[in-house]
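Take a look at the structure set out below.
In this view, the complex is presented without one of its protein chains, the others remaining in place.
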């Protein structure tokens, strides 16, 4: 496999991989080999994700779920990269990577369960190789390295992909993860979603460098900057990195330059730290609209189809939400069941204490 | 100030600053402006350090001190860099940096006290700006960043220098330190003494890169490889980095390529993991011998002077050792005195317990 | 006097102390422009500038490690960790350096840093946002650990902490941040570190607690009163130093003790309190010392949080149980 992007696009020179320009015009020479059907499937996934994300926001406002971290604006970065994976590849996401996880097989109803504070939402189906949302910023890439390493030890051909933010790059754990990956040449792809903010902290506060991808140079792995709002570019670069890793070529880092259009979470008020004008600028670069124009130009998009997609998507969302909401309320015993395979005597006694306390509360 | 080395010597190209070649032949164009007196002073310091180090080893073998970590082979890296500092600069060393600390004013008798398990050895004189030996690998560079940052906040012109090993570069804390230093542009110089080993682990096990200095690229600070066995090169590069930092130019990283000629510590048996032939190769590159040849060629070295140096050095060592050994044995109360400025009631009670226990032991 | 909640009281203390002592600098994630995710540092950067109110990179070990250097250099850094669940990446700095430098250097260097953070559950927060690490911290030599439960104490303890010559970790009960409002004087006052507060006098049983649980204990005591039981409620306020006198005096009077904390039960700070009572007031005890605590599990997601957290009803049951023996 010849390298198209990884060893060619130099982060130190400020180069960035882009296949669709902001108007959706495609660099045909660089276009990855995706069928029309796949292109439409990807578009459908983006539209659905946007619906889900907006729903998450409004559910939180209605008090039906807890804190929600919107990914609006990052759909191309997540869906493009996730689509480059095989089913047996491991995904190790952060709290903002719902769109990627859904592509990899995470059921939508589980997503809602998680947001409703139900641990069932974190129980992946048996055939989905995806860890639960990582909340401790920067802690998860090491897990991906371990999973990738296991595959290498067993001579399996799966790879691991991990997602983390621009803020996470400041954490020592991310450094250790990338260094281990390179020393042991494990098949791991590091996707840094540089959405320009870590809560209120702008990207420049995390690193004095021009790019985050240039960190990779310090580990002896390829690092490449990709336009994170360009689904085709993200897909192509991730695909190359994953296949290279699969073939024994070792890890790589991808910095997907994008923008968090929404607040950090539903608890955050971004007007305290950024200008509306900046947000408006980035809104013009909406990854979905860019991809839509590309499809339209190729005759793959119509207004009617869009309408159908939205209806179908909304129905999917409502069905998943219903499934999540109709689950029975939590049972007190649940909280003792998963600390160890066999509960310790302490846990058994504590579970008994709780049962008695609840009985007495009910008795009153 | 024009850059001579920092921005010119590219670690990605495998370039390394060298002023004295292994035969001690000097690149006159690059020679730093040190007077003959200073050159002789530096040589004296190297000879003295070697005597101290050998003494440390034999004292441990005689059971007169605890574990000892020899720095033999690293004298140029330590002394050359330490000599580039001003008295008001902060030094933040690791356990193997005795030679650097002595240059910065750490009293030799204190060094021996420390090795004898006496905390007095870690109490720096009031006018010495040097933290105690850091044992937790990689934890100390952050402290140097904080010290440097404080100087910057107060518009003082002091800088901080920190020493750490090739092994330490794998620690997340070193990453965080370098990143903070660069984001806040603090006057801190990072000296990585790459002595090829972290106990038994060879340098290649710490990083898959050609150099460690290239890590600096990921932080947007200059990184330069210097021949760590060439005192003049180490001095010149450190001086440039320190003065650049002092002038507000921000941090820099220096990788001093050297070799640990001795064991990791007196508890280690290096024959388990490295070949004698390799050690012999590096012995030929002894930093003291190289500097000696340079001095000799300039007429600054004679056999008689060497003899005098050694005698004078041995006398210094013996005097310091005597001072350390003649200190009274530890008092039990000492261990309660330095946890807080005011001991807590708990500590007071515990100190009482210990006094009673010792009284009863003596009573028996 | 102005009524303030805990957030406002802390904010007020920071304003006072930054104005009074120019060595004080505030650093952490989002503490500057954003004013902290709970707004404890709101307005400080506008007033004191970005050199004294510093937004740092996202790296807890780096924040505390550099704050260590700042403190050794003579500054008075006040660090905000966003939630106590994000302190563990910095544990090594606390254990190996912050708590040790005075000791290691025999007093030549000291580290007068304050590390403050929201702690505890009950706010329907995501995972890792509801932890109670006081027992871990109290076991680290060389670090003082305090936890106010009211606005008045929050201000008084924070001012003491900043002026303390040694490192102080201050845990702030997230759940009470805005829920507890009281009159807080405008002037400069301090509350001593290492003194418990007898929150409510009583005769038959002593309830010892801290953080948000103090308010559960108070409400249990209120209920118990209607049932004819007189409970004394102690807010420990400080783990290190531990105010043994106040605890013992009360237990010697009542003969019965119930300790309440949210943290994991095994090895929680309640064990230390119980052990101390046993060591020094055994003969006064008329019943076993009971602990009402969180469980040996992680804090559940918010749907099940109420199962995990002790509440007035569980405290009341425990009191009734110790009264039976």
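As written, the chain order gives the labels A, B and C, with residue 1 at the start of each chain.
Quick note on the criterion: a contact is a pair of C-beta atoms (placed from the backbone, for glycine too) under 8 Å apart; a residue touches a chain by one contact, two chains touch by 3 or more.
Please read all numbers here as calculations on a predicted model, not as lab measurements.
Here one chain is not drawn; of A:3, A:157, A:267 or A:346, the residue touching it is A:346. Residue in contact with the omitted chain (choice from A:44, A:143 or A:274): A:143. In the complete complex, the hidden chain is touched by one of C:38, C:68 or C:242, namely C:242. Note on the undisplayed chain: of the listed residues C:48, C:152 or C:269, the one touching it is C:269.
The hidden chain makes contact, of the residues C:81, C:117 or C:136, with C:136. Take chain B: the residues that touch the chain left off the picture are 66-67, 95, 114, 116-119, 133, 135-139, 167-168, 170-173, 198-201, 205-207, 267-268, 272-273, 329-330, 332, 334-336, 338-339, 344, 346-347, 350-351, 354, 356-358, 360-361, 364. On the side of chain A, the interface with the absent chain consists of residues 90, 119-120, 122-124, 126, 131-132, 136, 139, 142-151, 153, 160, 172-173, 176-177, 179-180, 183, 337-341, 344-346, using the contact rule stated above.
Although one chain is not displayed, chain C still touches it through residues 61, 85, 88-89, 91-92, 94-96, 99-100, 103-104, 127-128, 135-136, 138-142, 239-240, 242, 263-264, 266-272, 274-275, 277-280, 282, 285, 287-291, 296-298.
Please note the rule applied: only the chains that are shown with their structure count from here on.
Among the other chains, A has the CA centre that is most remote from the centre of chain B.
The distance from the centre of chain B to the centre of chain C, each centre being the mean of the chain's C-alpha atoms, comes to 40 Å. Averaged Cα coordinates give chain A a centre that lies 44 Å from the centre of chain B. Touching two or more other chains at once are residues 172-173, 176, 179, 183 of chain B. Counting partner chains per residue, chain C shows two or more touched chains at residues 56-57, 59, 61-62.
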